[in-house]
Every structure is written in C-alpha cells, then in structure tokens.
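With one protein chain withheld, the remaining protein chains of the complex are depicted in position.
Here is chain A:
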Amino acid sequence: MSTTASVAAGMRRGILRAPVYVVLVIASVLAVVPFAWMAIASTHATSDLFGTPLPVLPGGELWVNLARLQESVDFSGVMLNSLVIAVIYTVFSSIVSIMCGYGLATYRFRGRGLLLGLVLVTMMIPMQVLLVPLFQMMASAGWIDTYQAVVLPFLANAFGIFLMRQGFLDFPVSLIEAARIDGANEFRTFYRIVLPVARPQIAALVIYTFISQWNAFIWPLLMLNTEDKYTVPVALNTMIGMSRVDYSGLMLGSLLATLPLMLLFLVFQKQFVSGLLGGAVKG
C-alpha cells in the first residue's frame, strides 16, 4: 500500500514538474541555437548562408574563412590588442573598484552618503551624452588613436564600485577590528585580511570588468583610427560592407572572440568556489 502510494506521489510530482522541464528545454534551445548557428555558419562560404534550405551541418570552409579573416582584418593582431587592453583595464579598474568599494562600505566619514550618491548618479548619465565632451577632452589631450584614451575615461567604474561596496557591507567588522587590535595598519588589514576573504566577489568583479572591456565597441571605435590598433569588435565591424556582408568571416571571428571569455570564466570559477570554501569566520 505504502509503496504504491509513494510511486503515485512520485508520478504526481513528475507530472507537476513536466511544465518546468518544458520551459527549461525551450530556454536552453533558445540559448544554444544562436551559438550553434554561429559555429556552423563559420564553416561555410557566405553565399551558402543565403541558400534555402539553410545548412545545418558543418561545412568545409573553416580554413578558408580563417585565412580570409586573418588576411582582411589581421585577426591575431587585433585579438592581441583586445587582450592587452582588456587585461590592463581589468587590473586597474578592479583595484579602483575594490578600494573605493571598501572605503565606502567600512569607513564612516562626513559626506559618505553624498559621495556614494555621486558615484551612483554617474551610472545614470547616458553614454550618448558623454561621447562628445569626452571625445573633445581626449582630442585636446592629443590622445586620439591611443590606448590610454580607450582605457582611462572608464577606469573608475561606478557599477564596479557599487558592486564592491555592497559586498563589503556584509563583511564581518569583527575581522577588521581583530586585525587592527593585533597592530596591522590599514593597508595591511586590507591586503592580508580583507582581500583573501573577498575573493568570490572579486572574481565576479573581474569577470564583469573583463567582459565589459572585451565587448566595448562604441568608445574604442571612436578613439582608434588606425587598423593595426583596432580591437576585435571594431575590426569585425569593418567586415560589414556597403552592399556585401562577410557573414561567415564575422561568425568565425565572433566565435573565436568568445574563447578568451570562456577561458576566463573557467579559471575564475575555480577561484569562486575556493573562495566560498575558504570561509574565514568560524563560530
């Protein structure tokens, strides 16, 4: 009696869950199909992509497309440019975000709320409003077509600061106080005690910061004026022609451009987990 009841209950649960699975399956298909199409399209000639029916299996044009991509936009060169810019930006922007966020969360000083408000308000200024004045500033500094013009204006990232500040709000104050009582100065406390414990949130910040710079398009587009300085998104954009678009090259380029992001995610996922397990406060 009891077994039949539990089987029936199990079935009922299964039936109840069915709609959830249907939704999940649909969502995964929606997420995977564009990516799969990007991979398939990158192995065909562009003219095949306009045919009916659309190709569903990988074709044999991968190396041809790769050679064309390398030749037309110097893909390996622009990948390197993008990496250099993104790494430099991520390192410095993260340092700024972590320190500002820590300061805003743990120190009590006059005007703290106002300062935080100011930081948040910069998030509300639309990019379109900033473009022209920022452009003028960079032009009068003689920085057009340089990497510092790409990196510097956005080094202090309001979202990053806010993200860190929210994270440090929950930081156990007792830990900081303990370090101070033991005679550590402020910098040592920050470096030795706070940073190791904050690893998970820093991993999240690094991933976010890197992706935002890796994908950045409009600002590098405006700043960089010579082909050998282009970043990946700016270079891929030049493959969209007036009356022809090199779709297979674009797809291959976009596919290759996602690889560093995946690598980054894999690396920091580990950090993420070890940070969680490393728990510093006991009892």
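In the analysis below, a residue touches a chain if its C-beta (ideal position, glycine included) is under 8 Å from a C-beta of that chain, and two chains touch if they have at least 3 such contacts; residues count from 1.
By definition in this document, contacts and distances are computed from a predicted model.
Student: What does the UniProt entry say the missing chain is called, choosing from "ABC-2 type transport system permease protein", "YprB ribonuclease H-like domain-containing protein", "Extracellular solute-binding protein" or "NADH-quinone oxidoreductase subunit N"?
Tutor: Of the names offered in "ABC-2 type transport system permease protein", "YprB ribonuclease H-like domain-containing protein", "Extracellular solute-binding protein" or "NADH-quinone oxidoreductase subunit N", the absent chain's UniProt record gives "Extracellular solute-binding protein".
Student: Which listed residue, A:Leu120, A:Leu155 or A:Leu256, touches the chain dropped from view?
Tutor: The single option touching the absent chain is A:Leu120.
Student: Which residue among A:Val7, A:Leu80 or A:Val132 touches the omitted chain?
Tutor: A:Val132
Student: Given the contact definition stated above, which residue among A:Thr106, A:Ser212 or A:Asn237 touches the chain not shown here?
Tutor: A:Asn237
Student: I need the residue numbers on chain A that touch the omitted chain, in ascending order.
Tutor: 46-47, 50-52, 113-114, 116-118, 120-121, 124-125, 129-133, 135-136, 138-140, 144, 217-218, 221-222, 225-227, 234, 237-245
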